[in-house]
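Removed: one protein chain of the complex. Kept in place: all other protein chains.
Chain naming follows the written order as A, B and C, and within any one chain the residues start at number 1.
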Amino acid sequence: MGENAAHTVQIRYFAWLREKVGRESEDVELPAGVETVADLVGWLQQRGPQYVEAFARPQVVRAALDKVHVKPTAALGAAREIAFFPPVTGG
Amino acid sequence: MGENAAHTVQIRYFAWLREKVGRESEDVELPAGVETVADLVGWLQQRGPQYVEAFARPQVVRAALDKVHVKPTAALGAAREIAFFPPVTGG
Amino acid sequence: MSVRVQREDFDVSAETAKLIADDADIGAIVTFTGRVRGKDDGRQIAALTLEHYPGMTEVEMAAIEAEARSRWPLQASLVVHRVGELKAGDNIVLVIAASVHRQAAFEAAGFLMDYLKTRAPFWKKETTASGDSAWVESRDADEDAAKRWR
Partner (left out) sequence: MSVRVQREDFDVSAETAKLIADDADIGAIVTFTGRVRGKDDGRQIAALTLEHYPGMTEVEMAAIEAEARSRWPLQASLVVHRVGELKAGDNIVLVIAASVHRQAAFEAAGFLMDYLKTRAPFWKKETTASGDSAWVESRDADEDAAKRWR
């Protein structure tokens, strides 16, 4: 996928990422060239200051693809739901 | 004490030591020469076959002086209560 | 053998009784209860809001529990995590591990908590007595605790 077919994904934000971005979720059409989680973060940061601020400290942003923890280098592949959140603090 | 003054002590038995000796406790006057827990065991074994059997496997007999765990080499000193029992199995 | 996310409180004895029922092989039951503390780093905490990622939370909790059951011979296990608005002294999380002997029950309960703390998508926001609120930061100690099981 990815390389030759743009596809629409739902992006979800939790905790202070949700507060900084100002929304719980949004549907976006991934442009060509956005292959990995890190690519997506870079692309989002071009969309406005709230994204720049939300992702300003990448070391405290975690991601999940279709509800599975992944690293920033993970390929988005055919994922339909991409979530960004801080390190978890439950328990 | 011990070396020059015989004194009366209460000996208590628990679990299968109680069953083998056939009593829960007894008062005995310690004869001269019985200085340690091990001495006392040796002396008790001269008092009858039930004691011989109760103390036949010294590695599974534990002792306490005045309700404190001690080793067989412990001096009886001025202890008033000497207890013999198997390794503990509570909890 | 189950995981739950809920707003309601839980009762340790009632959850234990339901879980072990009449399993006569169980000789050891370890429970862990996490509560909202009234103080954190000297701040007076009035309330705690627990947010989570519905769907992912349950999947992660079930995976953590399955991992525990593959590592230790457990007769029964349970993880309950509350979400929503909590106040100081309220229960947050319950873990139960039951086994034949105590070592497996202790280790599995510790493992469940360590993994829950570092993998399950829950986030806490504290509100102090003076009305300030802030997201709780993750503790390095929790990451270190989780690493010992690798």
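As a working rule, contacts are C-beta pairs under 8 Å (C-beta built on N, C-alpha and C of every residue); 3 or more make two chains touch, one makes a residue touch a chain.
Since this is a predicted model, take the numbers as computed values, not measurements.
> Thinking of the complex as a whole, which visible chains are touched by the chain that is not shown?
Visible chains that the missing one touches: B, C.
> Per the definition of touch given earlier, which of C:G27, C:P54 or C:P73 contacts the omitted chain?
C:G27
> Tell me, which residues in chain C touch the chain that this view leaves out?
11-14, 16, 22, 24-39, 88-89, 100-103, 105-106, 109-110, 113, 141, 145
> Contact with the hidden chain only, please: which chain B residues?
Its contact residues with the unshown chain are 12, 14-16, 64, 67-69, 83, 85-91.
By definition in this document, only the chains that are shown with their structure count from here on.
> Which chains share more C-beta contacts than any other pair?
Among the chain pairs, A-C has the highest number of C-beta contacts.
> Calculate how many whole Å lie between the centre of chain B and the centre of chain C, each centre taken as the average of the chain's C-alpha atoms.
Each chain's C-alpha centroid was found; their separation is 49 Å.
> Taking each chain's centre as the mean of its CA atoms, how far is chain A from chain C in angstrom?
27
> Could you tell me the distance, in whole angstrom, between the mean C-alpha positions of chain A and chain B?
74
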